[in-house]
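After the structure tokens below, expect a handful of questions from me.
Only one protein chain is missing from this complex, and each of the others stays in its spot.
We call the chains A and B, going by the order they appear; numbering starts again at 1 in every chain.
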Amino acid sequence: MTDLLALVVQQSVNGVYLGCLYVMVALGLTLIYGVLNQINFAHADFVTVGAFAALFTATRFATKVLGLPDTGAYLLSMVAALGAGALLGLAVNAAVFAPLRRGDELRPLIATIGVSVLIENGQLALFGPIPYQFDSPFSRETIRIGRIFFSAQSVLVVAVSAAAIAALYAFMRFTFLGKALRAVAQDRETAGLMGINPNLVIALTIIIASALAGMAGALLGPVVVLTPFTGASLIVKAFAIVIIGGFGNVQGTIIAGILVGIIEAFTVQYLGSGLIDLVVFVLLLVMLVLRPTGLIAERKEENV
Amino acid sequence: MSKSFGGVRAVQNVSIEVPENSIYALIGPNGAGKSTLLNLLSGIYQPDAGSLYLENKPLIGLPAHRRVRLGIARTFQKIRLFKQLTLLENVLAGFHIHQDAPFWKSLFYGDTGRFRDEARELLEFVGLADHAGERAGALPYGQQRMLEIARALATRPRLFMLDEPAAGLNAAEVEFLLKRLEQIGGRGVTVVVVEHNMDLVMNVAQRVFVMDHGEPLFEGTPREVQANPAVIEAYLGGEFQ
Partner (left out) sequence: MAALPWLITTPYWRGILVLCAMNVLLALSLNLVLGYTGQLNLGQSAFFGIGAYVSTILVKTYGWNFWLASLAAVGAAGLLGLALAAFAVRLRGHYLAIASLGFAVITYQVLINWENVTQGVRGIYGILPPVGSTTALFYLVAGIAVLVYVLLDNLVRSPIGDTLRAIREDEISAASLGINGAIWKAFAFGLGAAIAGLAGCFYPGFVGTLVPDAFNIVESFTMMAMVIVGGMGTMIGPVIGAVVLTFLPELLRGFGELRLMIYGLALMLVVLFMPGGMVQAWNTLRKRLA
């Protein structure tokens, strides 16, 4: 394998696995938008909360209190992160989205900005600004195929995200609740007339989306620099992904997520990690200028 | 003109000529393309094909806000008022194209109250003068419709187009609206009314243009339209009296 080819494949592999992480984060965002037409600005902060929950569960609770081995501890911490995300979703829905259901459509966005600031600085007060070291038993192991290296963590990430996406897909296609979700996403009023309780479905969607975010945090913790403000840079990428893929468009989000991951991998390789945010957001602005509704979504003319 | 939306031919090869200084009605069953045509005339949509002139001035390519300066005004099917503003403020906003005070005057003197009196007159005209200081969003539906008319009149149009103004109005309100439209027409303004309600059209319009399925169907006086078999068929079971 030539050097260049090896490099390209390596970065592509990195990109795919990063992308899967981002997909898990962005998926929740797009689900919430699909069903509610709202953006949860605090979504990436749910990820951070999930990461911290996982960290403390794995390092303090599971190993010290329960005496579990590292692997078990880590898996338990993923569950904890999922739970933390779900709880946050429940709380934010009850506090922000449900009360503001009828009203100016931008108020919830502003309110969730407030939630985001609150969560980030609450974590700052609790955990301090210094980055936390989160080692999962998988992040230390490296696997090698030919000249390509990747960590066991990345395999786990891809596996879990693929499983999550498959589960989500099955859920939406085959369960009643999933179909109800799609119905509400398409036309809330009509769904209501058909006996579906939209508020319940919306609440459930938010909880699922937030749980996904939380779990993404458990997977992400060992990979990124973990500080209370990790969410701030993450939300940037999540927005880029959702816009490129199209708000509310699940398939688009998946493709866009992988794309952004790959772009990031190559940016880090050739331009250095400091410029990632810049590149991603320039891409975002370009997308917004060219095709605000996403690569795949269709345009809708405003009904006058 | 022709206009399609993603495969749906909303308006196809419609040729329409509105005589100046008349009250002209545009009718047709639901989905006939009347609103789309109005949007094409007012500049919200640009046609896929065709041409458009106001007294020999071409309008194609001209965006909506520019057409207002040529004297075209309109109201909307779904009332679009400035809900948080008062009635007076709504109408004052309508004088935008007549505001020619230099920027520094706005910066140093603020409100000159220039069109205030004329705004009040317009409110008087639609019977809302007593509510001038109230929030527009608080008005009952019928009065909102009249406010929208007053606001559009503030632009001092020569061509005034209304999109289903009578929708949602009770009989008394329709009566009031009709009288006002006649008065507006009497002042030399060309009025085009898109309407579903045949009563309105018959009593007020001088000529009627009928559309169906995006295509022109018939054009003539109200009498002629009422008697035309193709029109009757298109409206099969509709509100023909």
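As a convention for this text, a contact is a pair of C-beta atoms (placed from the backbone, for glycine too) under 8 Å apart; a residue touches a chain by one contact, two chains touch by 3 or more.
Because the structure is a prediction, the values reported are computed rather than measured.
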Omitted chain - touching chains that are shown: A, B
Residue among B:Leu26, B:Ala73, B:Leu87 or B:Leu139 touching the omitted chain: B:Ala73
Sole contact to the chain not displayed, among A:Val155, A:Met172 or A:Val236: A:Val236
From A:Phe56, A:Tyr169 or A:Phe281, residue that would touch the chain that is not displayed: A:Phe281
Per the touch definition above, residue among B:Gly6, B:Gly61 or B:Gly110 touching the missing chain: B:Gly110
Residues of chain B in contact with the chain not shown: 42, 44, 63-66, 68-69, 73-76, 80-85, 89, 92-97, 99, 101, 103, 105-112, 114, 148, 151-152, 154-155
Interface with the unshown chain - residue positions in chain A: 39, 95-96, 99-100, 104-111, 113-122, 124-125, 232, 236, 239, 243, 247, 274-275, 277-278, 281-282, 284-285, 288-289, 292, 302, 304
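Keep this in mind: only the chains that are shown with their structure count from here on.
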Length of the line joining the C-alpha centres of chain A and chain B, rounded to whole Å: 48
